[in-house]
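Every protein chain except one is present and positioned as in the full complex.
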């Protein structure tokens, strides 16, 4: 064999895109905070971008399971709940009690610690759920993961220390727009690195043909549980960001309606494609906001009717474009190096 | 003593409603291997159609209102299958299941936005006097509507059993459940059989919705809650099995009623889901389901 084609452009391009996103995010945050150019740099846009970032983390991590691994997991909001409540407890109860942090580093450090805690807690729950779940096959996996989602929500409702059904209040607002964007870029980079590695090839091979993969020496349970734990950790990260952004969380906001919303964005964007996950979230979020603004401008009494549009979009996508906008395809900057 | 018997009647009533829903899950799964997550919302829709009929056509007696509501819900079920599921019959399984989730949320929001999110009571159309005979012999306070709901549900299940085992449609259904591919070769219209399955399942769910509205109350969200319980019951019994769905429903209702009566009502859902997961681990295909064989 001759020397390998040494094309590096896509690797460069990937980091250029990531760098560009961060380079834009920093002044955006600073300028908006300073209240400059209020007409263009509206906090509302920043809010939208923040929501988009958190949803990209959720959708891209679920894609690991439903797209790459090819399992049918329906409990992502449950892991998000674990992360949200873990981060809320740390931020509102544990860290304030543990003494004063240096003032400048304080927010960054607090956010780092709470998010690490959120990821760890969600990963642990994801790992345990995975252990149980992978003894079952096919449709039953969908049932069990959705069942666990409900058990997690039900358990939180029964824990008074977490606020029970009334919700968890008084969470400090540590999440900033910039923090969300940094987390989003890191999540996409890590997931890209993983799916392009040997681990990713093993996950996709399980989706393609589990028996053949097993007979190539793949320990199916171990490989699936790796993916499950990683996906849960990132759902926890999104939950941790969300809790410290909203400052108030209730168990009901993590029930299967939330899982379905994540699924809608995932399927809109397309399976096994990180580009799709990004595109799906952006398209869905903007569409819903557009509908909300249009309806409240022209027919305020029907503003709530956009709740009917979201499931309709899902059904129409399933009927017309089964592989979503970007199924199994990537933008060039997200492609593996030697194929570009 | 009397409380135990009353609890048993409570469990039987709840179990009857679960069974009417669970049968639809199980029949559809048996025939096209589809978990129809929208089925719980069909049950909810049936309850609301019953509500609309009793409020707007108050002169309709119960024995006409109920079949009419069942018929309308059956039409809705068939229409949903025709529009949303049929084209996906040969698509990946995931796409169809996702579509059923979408349909479920659509129905829920539709009812919430048109009728309103409030909890409602179905106007009582069944006698609510206590059954004196039971009071005198067993000392149990059981009302006529409760007894009628249990008996009517059992009657519906008996009719279903007859349809499946003694009619041509039923024979065709069982044939499709056994092997979908050979049935069209035998001159049976597959679409018709699948439509009939959705119609029967939806009609039974509507009956469940009306009974539930008579016994308790209805709201747009009950499809998720009750639908899930019924689904668990179907899985416990062995999804795809008619007898299993009924058995699992009464079993689950029994466990739930006992949990609420002797432990805590907060634990009800946790115990139901815990039971489901435990059961799937030791008995992956349910009590009456067929085990799967790995084929290479």
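The first chain written gets the first letter, and so on, giving A and B; residue counts start at 1 in each chain.
Everything below uses one rule, namely that contacts are C-beta pairs under 8 Å (C-beta built on N, C-alpha and C of every residue); 3 or more make two chains touch, one makes a residue touch a chain.
Just so we're on the same page, contacts and distances are computed from a predicted model.
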Protein name, per the UniProt record, of whichever chain is missing from view ("Heme exporter protein B", "ABC transporter ATP-binding protein", "Acyl carrier protein" or "Polyamine-transporting ATPase"): "ABC transporter ATP-binding protein"
Contact with the hidden chain (one of A:94, A:108 or A:216): A:216
Residue among A:51, A:116, A:132 or A:190 that touches the chain left out of view: A:190
For chain A, residues in touch with the removed chain: 1, 4, 190, 193-194, 197-199, 201-202, 204-205, 208-209, 211-220, 226, 328, 338-339
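We adopt the following convention: only the chains that are shown with their structure count from here on.
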Euclidean distance of C-alpha centroids - chain A vs chain B, Å: 34
In the complex with chain B, residue positions of chain A that touch it: 66, 72, 132, 135-137, 139-140, 142-144, 147-148, 150-151, 154-155, 157-158, 211, 256-257, 260, 263-264, 267, 304-305, 307-308, 310-312, 314-315, 318-319, 322
Of all residues in chain B, those that touch chain A in their complex: 33, 35, 84, 87-88, 91-99, 101-106, 109-110, 112-113, 224, 228, 231-232, 235, 266-267, 269-270, 273-274, 276-277, 280-281, 284, 292, 294, 296
